[in-house]
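Structure record follows, encoded as structure tokens.
Here the complex is missing a single protein chain, while all its other protein chains stay put.
What follows is chain A.
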Amino acid sequence: MQILGIRHHGPGSARNVKDFLEEMKPDIVLVEGPPDANDILQWVGKSDLQPPVAILAYQPEDPQQSLFYPFAEFSPEWQAILYARKNNIPVRFMDLPVMHSMAIEKERIEKAKTQGQEQKKENEVAEPTAIESADATAAVEGDEKAVPHFPIDPISHLANAAGYSDGEKWWEVMFEQRLNNEAIFEAVGETMQELREAFPKENDAREKLREAYMRKVIREAEREMFTNIAVICGAWHVPALTNMPKQKEDNELLKGLPKVKIQCSWVPWTYDRLSFESGYGAGIQSPGWYEHLWHYPKDDGTRWMSKVAALFRGKQMDISVAHVIEAVRLADSLAALRQLPRPGLYELNEATWSVLCNGENILLNLVRDELIVSNKIGAVPEDVPKPPLQVDIEKIQKRLRLPQTADWKDYTLDLRKENDLERSIFLHRLLILQINWGEKTHSSSKGTFKEAWRVQWRPELSVDIVDKGTWGNTVEEAVSSFLIDRCKSSSSLQEVAGLLQLVIPAELTGAASFVATHIANMAAATNDVLELIKVIPKLADIVRYGNVRQTDTDMILSLLTSMVTRVCIGLPAACCGVDENTATAITDDSLKIEHSIQLLKHQPFQQQWQQCLQQIAFNVQAAPMLRGFAVRHLMDAGAMKEEVLYNTFYSSMSKAVPPPEASAWLEGFLKGSGTLLLLDENLWQMVNNWVTQLNEEVFTQLLPLLRRTFAVFSKPERRKIGEKVKFEGSGITKTGTQISINKERAETAIGVVMELMGYSSN
């Protein structure tokens, strides 16, 4: 039996393992990893399973409880499995099965929780449990996947002794970059033996269990008469497997472990995720560099620097061959200065920084993203057992030609084309399922038939897919049932209306009518007009744009009709006896409804709305701001006689009215229309006449409230109003002053323009 101690994801270790196995010719290979996944090892070696990939182990009942075991091409484990598959010898995982470890953690967390509660009752300090449970969750999330990973890494003691700043770097130089690998595994074993004696971890029960299980698997292999066994495990475990304790002790330890049901599958992984610190314990910082090391172990930096130069040239930066030569030379002399046998990534980066980037860090970030991490995505064959929902998603992805990519990719979909429409529907459906693969971005082109999407595949999406698999076996089925469930469990009308907005572009006819009925029911039951008024603009949007997608909008229209009726009945009463903040909120929402109704050009709606406004305008109980608002919009619609209008305006602004009230009225009256005031001659005349007829005393009194109203207008608006007053005699404002674009003003217009284009402004 040979035990090969490795570092997970170490390219040097991978090379050593590969060479060693080829020489040793074992008859069975045991690899540190979850035995639950033994069944799916048969796919390794098939050409369409391309690393980086990961084994996803999850609990079918609770898929969010999941673990990933990622493999890259340069992972020693991957090379070991690959060797076994190629030479047709058995290969087995030997770590503690996930079904046990997850069950243990589950028990521990539950126990910690109950303990925590008990302790709270007793008014004791709950700190120790908190720490423990934090540890427990950390352990669940991250199986340590690198050099032994402890609060104080014992390896760093050795590294310090050798004069290195950290353990990783030391290991790299000592074991990974070494080209001469004679007796390297004995050396690793002895080193670890020393370390384990110097820093024993007596009380780590999980560690003990894992090692006991590893020994168990080894014993089983021996019992099956395998004589030439190769064991590949993290360096730290080597001594524990060399010096086997009595079988009875291990059996004792492993007796009666709790179990949960586990399923395993291959999922594509990305280098970006491989470099993540949090996802599964210690990540590796530079997968791209490791891949380079794996493919070109003898590279002295020249090939790497050429890659960097090619990258820069691709970004239109002129890098000459002389630059590359100088950079390699600087890296070499840095390595010499640090007494390293050859330059590592640190030296190469520093040389790049100084020679190619002229000391600028920004360019170095480019190297980091493109080469050091190097975003690469793996591939998984179709026939790997997968949850049905994932199979369906992959099928649709293939049919619609929407490949999974590690980098983001932009699509502009033309909804008039069939394929693009289907893509849009599919992406919308995934959004509803909270599988956030695509993100809707703003299309630069005009027109409502274009949609811009940015899609980027992340490995965690696999978990989301498994998670949502409980809702159905196809995307359509899952979306519908998930949506209906969300709809049922939601108590907020606004939220459900939001769901309806999602359903329409996803073209789920069944679910849509359910949601619509649900809204109608909720609207009937609610007493809160304020919630209803928020829903109307959303529904109006759907009605306006529904026909782009050839959806049946009649249903929504009838829903909207009933909603408008309800609002028009309820709103006048809702405007009475409200405080200023609520009044402002209602005014804002009413303004939106006003816009929607104006855009829909639906005669009955306009009539109803005017009647509603009429009631508000002359109701003395209603909040002054809303009264002002109502009067103003009746005036715009031409539904108020001029005489009545003047009287209302003057009476509302008269001296007897308390200033705050008058001010609020005026604010409502002029709400959001500084520009309109300038352009609408009637409006202007009215306000202007009123101001000019005030005598000085009254004017001074009213000044603060006028100021308050005009203060909300933007600066250029105010300036123009001032100009208009000044040049009133000439009748026309000076237009010559307005040549350059005023950014502030342009920005205020964006919201309206966006709404015109069909995007919601909030």
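Annotations for the structure displayed:
Everything that follows uses one rule, which is that a residue touches a chain if its C-beta (ideal position, glycine included) is under 8 Å from a C-beta of that chain, and two chains touch if they have at least 3 such contacts; residues count from 1.
FYI, contacts and distances are computed from a predicted model.
When the unshown chain is looked up in UniProt, the name that turns up among "AAA family ATPase", "ABC transporter permease subunit", "Acetolactate synthase" or "2-oxoglutarate ferredoxin oxidoreductase subunit beta" is "AAA family ATPase". Although one chain is not drawn, the whole complex shows that of A:2, A:38 or A:354 it is A:354 that touches it. Of the listed positions A:85, A:208, A:323 or A:458, the one in contact with the omitted chain in the full complex is A:323.
Residue in contact with the omitted chain (choice from A:86, A:261, A:338 or A:416): A:338.
Interface with the hidden chain, as seen from chain A, comprises residues 318, 320, 322-323, 326, 329-330, 333-334, 336-339, 350-351, 353-355, 357-360.
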